[in-house]
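Partial complex: the chains shown occupy the same locations as in the complete assembly.
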Amino acid sequence: VSRRRRALLGLEAGLGHFRLASRRSRALVRHRGPKPGAYPGALALPEGAPAPEIRAVRYAPDRCEEQSIASPDALSALRVPEGEGVLWVDVRGFGDRAALERLGELFRIHPLALADAVHVPQRPKLEDFEDRHLLVTRMARLTDRRTVELEQLSLIIGPGFVITLQERPEDPVLEPVRERLRAGVGQIRRKGSDYLAYAILDAVIDGYFPVIEALGETLEDLETEVTARPRPTTLAAIHAVRRTLLVLHRVVWRQRDALNALLRDEHSPLEPSTRVYLRDALDHAVQILDAIETSRDLAIGLLELYLSTISHRTNEIMKTLTVMATIFIPLTYIVGIYGMNFDVMPELRWPWGYAFVWAVMLAVAGGLLAWFWRRGWLGDRGDSR
Amino acid sequence: VSRRRRALLGLEAGLGHFRLASRRSRALVRHRGPKPGAYPGALALPEGAPAPEIRAVRYAPDRCEEQSIASPDALSALRVPEGEGVLWVDVRGFGDRAALERLGELFRIHPLALADAVHVPQRPKLEDFEDRHLLVTRMARLTDRRTVELEQLSLIIGPGFVITLQERPEDPVLEPVRERLRAGVGQIRRKGSDYLAYAILDAVIDGYFPVIEALGETLEDLETEVTARPRPTTLAAIHAVRRTLLVLHRVVWRQRDALNALLRDEHSPLEPSTRVYLRDALDHAVQILDAIETSRDLAIGLLELYLSTISHRTNEIMKTLTVMATIFIPLTYIVGIYGMNFDVMPELRWPWGYAFVWAVMLAVAGGLLAWFWRRGWLGDRGDSR
Amino acid sequence: VSRRRRALLGLEAGLGHFRLASRRSRALVRHRGPKPGAYPGALALPEGAPAPEIRAVRYAPDRCEEQSIASPDALSALRVPEGEGVLWVDVRGFGDRAALERLGELFRIHPLALADAVHVPQRPKLEDFEDRHLLVTRMARLTDRRTVELEQLSLIIGPGFVITLQERPEDPVLEPVRERLRAGVGQIRRKGSDYLAYAILDAVIDGYFPVIEALGETLEDLETEVTARPRPTTLAAIHAVRRTLLVLHRVVWRQRDALNALLRDEHSPLEPSTRVYLRDALDHAVQILDAIETSRDLAIGLLELYLSTISHRTNEIMKTLTVMATIFIPLTYIVGIYGMNFDVMPELRWPWGYAFVWAVMLAVAGGLLAWFWRRGWLGDRGDSR
């Protein structure tokens, strides 16, 4: 039972089937809401969350300083006036309520925005708190053993600063942005906090491409398996891929909505020159949705192929049984006749009786075989094995 | 019959399957409308309804008084001018027509609003009667034996007061709000009747989270059952969960619509600072819808798994029959031949005749077995048991 | 054949299944349009329609006069100036073209409006002819033998008058309105023609509630039947209910649209104070749609239950065959061996040969039974009968 069930959940598969890291996907179902009646804006921190690591990156066109921050209070010294540079505060781990609340005070973040940012999982969305914007997104990445992990990344975008909040310390998605800041490649250091937010969102969205690609490869492996030897585990694996696609589609779809809201928001923090870039990121999101839909069509096609292969096999079994039974049932009857012990059975006395019965039996068998042949039930005529 | 039927309705299940308290769910189907042609605004009270218990909570930033009210007339003394505090009138039980009508007069409630508030069940909705708003919602809760109960809660929101009406005296959902009022935690006492309405709605919506969680657990139990020993009752249980999810989805969907209407209503009673909180409650409703949809996908996946497991079993039965019959039918025919009583049957006289027949039979059986083996029909090669 | 077909159409059912009066439902399919190329606005009267019975009710806050009218000309004397009372002309039967045309002239009704009002069946709709409004609705009622009848009722609403037109003389739906007029209950006599129109529409809509309730009961009976003894007629009955629900959903949906159009129409004849009442009627229509949708979900659930019950039975039959055949086929083969007539068959001579064969046969049968037992194919282990 347990092996099959794990296969069903896509947690293990001989062929290296795609799987969705269970922590987040289950969370979608087992969503634990706030304690009913709780104080609105109260921070619902995950139990056992690690203490936050805070890193600050302050940059302007001509410089870029990075430092690790012990306490949020140190950040007040790092704030830059709007237009003179950008401060990126990167918070990982939600284990310290006081630090998070202090951070909220320092940057005048609405309590509900902060509560949403640290409450995992939220659906991707944009919330507009006047000159601060909360954007909740979900990062996807492939871990080593073909597992997809979805992790929430919240951005709080304000004048002259961007705060990113995520639950765990690993950070493969944002690192390239930080490197571009350090290197000063392109115009990233010459632009404001809105462009930084765009760069982060772009990295988040482009992180879905390798995942979709891995899914496509899994579907190709499954197609080989379906045609070669379809098994219940194959079916379970196809369903697992479909479910993963469903989850990804929903997440990316909402991400797209959130980006779109950011583009169209009346208090949008985006400058016109950044808007064209965000539109490009939005376009990538739409491309990912397209690729997911195409994969979904393939998965549905595989299901149909699986079902028709199985029903073809059942048919073949039926045909075999029918041919065997239909030929031997009359023959057995014939030999039964001459096994009777009647005193008077003239045929038994004939010298050629036995030979005659053999002739009759061969004729019956031959006739039936010919009839089956005509109907295409013999051999595998009619299928492509 | 009756056991199976109860299982179908989800009213009983060995595995502790989720169930929807039948009273409300049936009511959705067996909706009894008003007597055709009845006076509009006439109160259609449920038969045998208990007499109303009326509790009043009057509060201001610096105080909070609670009292039980015998007759609605006592409420006129408790009314507070707008801006100087809030009066919350909590009515449970619709057994006294005169009292309800008196309440309506006192607070100048439109007869249609009052009629809707006491008519059970209504679909969740917002009705705007100028400076009074009727909001019909549905509370969900888990009773002890994994039963979901849906109960209607109507709010009438006016300047300086909120009236809540519900059919039964139990009150697990609103109690936390009352406690926050008593304790004066947060800003609840500093704000107006619109914030109280928000707090109540928030409590109602957050009450769905544990229900969805219980559903998720039931689905996991069912998944185990499907893979281990699928039975018709399993199927019925999956259908019961699906149906419950359907009902919940519909209720929460409309609740969301009603909240949205409250946010966007042109005479909305909400102050701007409360709006951001209600938006948060709306967001929770959307999260619940998401979780319901994910559970629904899982339930559909379980159905597919059930069906494919069943068809796999049928296939196995067919294969067994075919293998047994196909091997023994020719053998039986062979032994039948030598059971014939012809006078002239040379083989019967041969000293090695019997041994020769055994050799033929072993060869036939072996040949057939080899053929079956090649086609993968032997053993359970090809499935994962 | 004919019995089964009647059951399919829901025209007859041992269990008292729900049925839709065939006249109207067929009409939906066999819709006979106007003669192609006919004069637009020409009255397409149903053949063999009864002569119209015309009843006029003239009322004002302080009085209510009812009279039967022989010819439409008598109505000109009864017209009341707007604001001084309301005239309700109630026409039943479309057998007299001249009378209907005279009526149209008297009340200045657009020829197309009149043609639509007497052309049966129309889909429910609102047509706006400046200060006259045509509202086509469909009344539903249960006749004695669980039959639903849908009959078209057209309202022409103008300043100071309402004309209702229906095809047949029976009138169970409008009678309560007439009684409220006579009794002067509520504000009906104090309000204008728009309120009368509302009262009639409210009666029409509330007439669907008992129909939906009867449908719910039929579904419960069918559920019992499916679990106890599923038969093709059960399936036909479920399909009949589904089809009836489909027709009702379509009719009520359009009725809702028509009411909505009446509420939102820019020349709407409704006064603001009547609007809130019509909104209530609209809300009832939405409740009916909800109940229909819930019933439809139940019907689909029943279908799935039926199908899974049937497939479970087929499976059981297969299992029985397989168990019997698989046990006896090898045994028959064994006894066949010792029925052979070879001269040299040492076993036949052994004193314990017969007993030995019995032992072998018992071992084979026992082994197979044990194997079946392990696979869960024996008895009904695994199902809930």
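Note that the chains take the letters A, B and C in the order they are written out, and that residue 1 is the start of every chain.
What we mean here is this: contacts are C-beta pairs under 8 Å (C-beta built on N, C-alpha and C of every residue); 3 or more make two chains touch, one makes a residue touch a chain.
If you're wondering where the values come from, they're calculated on a predicted model, not measured in any experiment.
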item	value
Total copies in the full complex, given that 3 are placed here	5
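Convention: only the chains that are shown with their structure count from here on.
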item	value
Contact graph of the chains (line, ring, star, complete, other)	line
Intercentroid distance (Cα basis), chain B paired with chain A, Å	26
Touching two or more other chains - residue numbers and ranges from chain C	339
Chain B partner contacts - residues on chain C that touch it in the complex	173, 175-177, 179-180, 185-186, 199, 202-203, 206-210, 212-213, 216-217, 219, 223-224, 227-228, 276-277, 279-280, 283-284, 286-288, 290-291, 293-295, 297-298, 301, 304-305, 308-309, 311-312, 315, 318-319, 321-322, 325-326, 329-330, 332-333, 336-337, 339-345, 376-377, 382-385
Contact set on chain A toward chain B in their complex	1, 3-5, 7-8, 28-41, 110, 112, 116, 122-123, 125, 127, 129, 229, 231-233, 235-236, 239, 243, 246-247, 250, 310, 313-314, 316-318, 320-321, 324-325, 328-329, 331-332, 335-336, 338-341, 345, 347-349, 351-354, 357
